[in-house]
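The other protein chains are all here in position, but one chain of the complex has been omitted.
And then chain A:
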Amino acid sequence: MKTTVLFFGALAEITGKGSVEVADCSDTDAVQHAVLQQFPQLSERKYALALNKQLLRSNAPVQEGSTLAFLPPFSGG
């Protein structure tokens, strides 16, 4: 099972890409853990998580084709 992970703003700069695929994770905690293992620098940043375009507040199961997005707050205006 694959989950697509999206990175917005400066987070994409850290990861070097706008998206990655994470395999064999059954919930969003596991996806987040796998992503932080791959990109430890992300753990120093503040971001919101969105599962299938819905803001996520607690762990939730992921299905085949789910998308988990990492959104940082933007500062500029």
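By our rule, contacts are C-beta pairs under 8 Å (C-beta built on N, C-alpha and C of every residue); 3 or more make two chains touch, one makes a residue touch a chain; residues count from 1.
To be clear about the criterion, contacts and distances are computed from a predicted model.
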**Fill in**
Out of "Molybdopterin-synthase adenylyltransferase", "ABC transporter ATP-binding protein", "Fe-S cluster assembly ATPase SufC" or "Putative ABC transport system permease protein", the chain not pictured bears the UniProt name "Molybdopterin-synthase adenylyltransferase"
**Residues of chain A in contact with the chain not shown** = 8-10, 44-46, 48, 50, 53-55, 57, 69, 71-77
